[in-house]
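Only a single protein chain was left out; the remaining protein chains are all shown in position.
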Amino acid sequence: MKYLAEYRNAAVAKALVHRIRQSATRTWTLMEVCGGQTHTIVRQGLNDMLEGAIEMIHGPGCPVCVTPLEQIDRAVHLAGRDDIIFTSFGDMLRVPGSDCDLLQVRARGGEVRVVYSPLDALELARKNPDKQVVFFAVGFETTAPANAMAVWRARELGVTNFSVLVSHVTVPPAMVALLESPDNRVQAFLAAGHVCTVMGWTEYEPIAAKYRVPIIVTGFEPVDILEGTLMAVQQLEEGRHEVENQYVRSVRREGNRPAQELVSKVFTLVNRKWRGIGEIPMSGFGLTEEFAAFDAERKFGLEDIRAEESPECRAGDVLVGRIKPMECPAFGTRCNPEHPLGAPMVSSEGACAAYYNFARFRSAPPLEV
Amino acid sequence: MAEERGPALAGGLVCPVPTTQYDRVQLGHGSGGKMSAALLRDRFLPALGNPVLQELGDAAVVGIGPAEVAISTDTFVVSPLEFPGGNIGSLAVHGTLNDLAMMGARPLYLSAGFVLEEGLSFEVLDRILAAMGKAAAEAGVPVVTGDTKVVERGKADGVFINTTGIGMRRAGFTPGPSRARPSDAVVVSGMIGRHGIAIMSARENLGFEVQVQSDSANLYPMVERLRGALGGTVHVLRDPTRGGVASALNEIAAASGVGVELDEGALPVPGPVAAACEMLGLDPLYVANEGILLAFVPAPFADEAVDALRMHPLGRDARQIGRVTGEHPGMVVMRTAIGGTRVVDMLPGDQLPRIC
Partner (left out) sequence: MCLGIPGKIIERHEDAGMPMGTVDFGGVTRDVCLAYVTDEVSIGDYVIVHVGFAISKVDEEEARRTFEALQEMSQLDELEWMKDVAQKSLSGMPPERRA
């Protein structure tokens, strides 16, 4: 596939690994924010190939993992109602709520459907006027323009049986929260290439300056991640701390203006809880008053559904890179993809699942199979 | 329904997220992954268990007098009923023929049981039956007996078909899932991922179009080629159906107590299958196939095995994709194109399209 296959070129990847190892005079600690990048790193064994020169810490870039427990509970509640067709991206179906997950709701007779695009959910609403269709609008800034358009179109077309359960989070506040943390070890960031495709990178410039960390806007294929890593190492070795763009084929400094405009019309910044981390102020999107009619939380009166997460759950430590998945005492034993204890083991992008599925034979003690 | 809090972790911490336990059948139980395996192991085997069933081979081999007879049964519930490259009828014939062939048996006779949903159009039924007839005739294996039931609208997805086949095992040709040995070559007979993607493209909700046909086919002729060339040295044969190549290799690794190493660069994935998988965030290794086989043969015979397969039109893309090792028993590990390594695990349930 064009613009994908080239970035999996083995010769180029190996050369980049070589360069990184040559350039690093010490071990540098980098964090990649996005779950898609974590997936590539662990799946291709990149962190093993860079061992000694680079320590990769996996950031909270999995919106599935960071969706707060109570949003899952609200989703489960809605999906269980007879008058509602609950639609969602595939990866949300296995995330455990306080009681069960969406797959189990489906098994019990709830109507839960996987869709590829929020526009498909809207289409479903148009085709089923006697039902309510709710779409689980989870994601980072990358997905906000799509979700915003679905809501905008719903209003334009006069579709009243469509609403969204919003759980959007934004990256920069999470990055700042990490950098502010006293035990932060991250020295440079690989910023999420598709988040920046939408938002541009102007928000990261003050962060790089204030906290003196290189931030490289990076793509998702092995060559992208290795090139981004090399750029980060070069900055670190030279004592620079700027925002640079590796993902030039998709990202411009100002991002996608039309997308940003529609997002700002439909959404507004709100405080959001991040599962395992806690509330980060102004770190999420919520629907504006103007679009309140499309807000499933208000439409179906979900404010009473609350859940408290124990501050002792280790998933949070993994999400911010304080511990590696293998360092969690339950990893691979009481917690594995079939019986996940926390969200990072459920989502295929979660650090724990990535390690379990791709890397455990290297890093963990032998398991009974 | 289990509502217990998660178990206590070391150091007195208790994770608030409860263990997900199922008290009823989930769709994932039918996907061929870990949940399916657990269902068999925890519910079916204890009730029905006997030495033959415990083998969990694609077919059972039983002695009837002096003969070694293989029996296999399979139920087909695919939706949509018709898809590029076939329909539930041709699938039902090929599927059972292939299960027999994977045990090294020559398929002889089939039975077919139908559960028809009230309201199924005769046009569709005729197309299904025509495809079945054609598949059976081409294989030279007649459907000699059958059964038909009709259920109310809504109780079946158009039609469910069960086929049972019997075949004759040959002396000295006894492939089985527990016979893989370290240093064996792992050979695949053709391109992977076609059937699953063809099915997905025929479903509406994902909305994509792709020029991929199901590979549904009778594998016995290729098995005959392998038997002719290698005889009893063929250790394992397996058709990687639901759960894909990854699940089949994991099952064999576990049954034989060996590890498997794969070369990502050697996997034959057609362009459109790769593209569809990229779009949906799926891994071709887990996508179902209905017309390819995996063969484990001793390393010195790898080339002969590939050549034998390539002599048949269905096997023109045959190649070696990996090898068996004594290390990491039960685990499948893949060397990636850029030189890294990753574990290719069994999935817990269905592979879900992802967006991350």
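For clarity, chains are labelled A and B in written order, and residue numbers in each chain start from 1.
In this section, contacts are C-beta pairs under 8 Å (C-beta built on N, C-alpha and C of every residue); 3 or more make two chains touch, one makes a residue touch a chain.
Worth saying up front: this structure is predicted, and the values here are computed from it rather than measured.
Although one chain is not drawn, the whole complex shows that of A:35, A:97, A:214 or A:284 it is A:35 that touches it. Considering the full assembly, A:140 is the residue among A:140, A:162 or A:189 that touches the omitted chain. Checked against the full complex, the one of A:56, A:102, A:198 or A:287 touching the unshown chain is A:198.
When the omitted chain is restored, the residue from A:21, A:131, A:265 or A:298 that touches it is A:21. Along subunit A, the points of touch with the absent chain fall at residues 1-4, 6, 9, 11-12, 14-19, 21-22, 24-26, 34-37, 49, 52-53, 61-63, 89, 116-120, 138-140, 142-143, 145-146, 149, 153, 156-157, 192-195, 197-198, 220, 223, 227, 248-252, 256, 258-259, 262. With the whole complex as reference, residues 201, 207-212, 270-276, 278-279, 281, 354-356 of subunit B touch the missing chain.
Following the convention adopted for this analysis, only the chains that are shown with their structure count from here on.
Centroid to centroid, with C-alpha atoms defining each point, subunit A and subunit B lie 33 Å apart. Residues 1, 3, 6-7, 9-11, 13-22, 24-28, 34-35, 38, 205-208, 254, 265, 271, 274-275, 278, 280-281, 328-331, 333, 336-343, 345, 347-349, 352-356 of subunit B are the ones touching subunit A in the complex.
Residues 1, 4, 8, 10, 13-14, 34-36, 39, 42-46, 48-49, 62-64, 69, 89-91, 93-94, 96, 98-101, 103-104, 106-108, 113-117, 120, 139, 143, 222, 309-310, 312-315, 328-330, 334-335, 337-343, 347-349, 356-362, 369 of subunit A are the ones that touch subunit B when the two sit in their complex.
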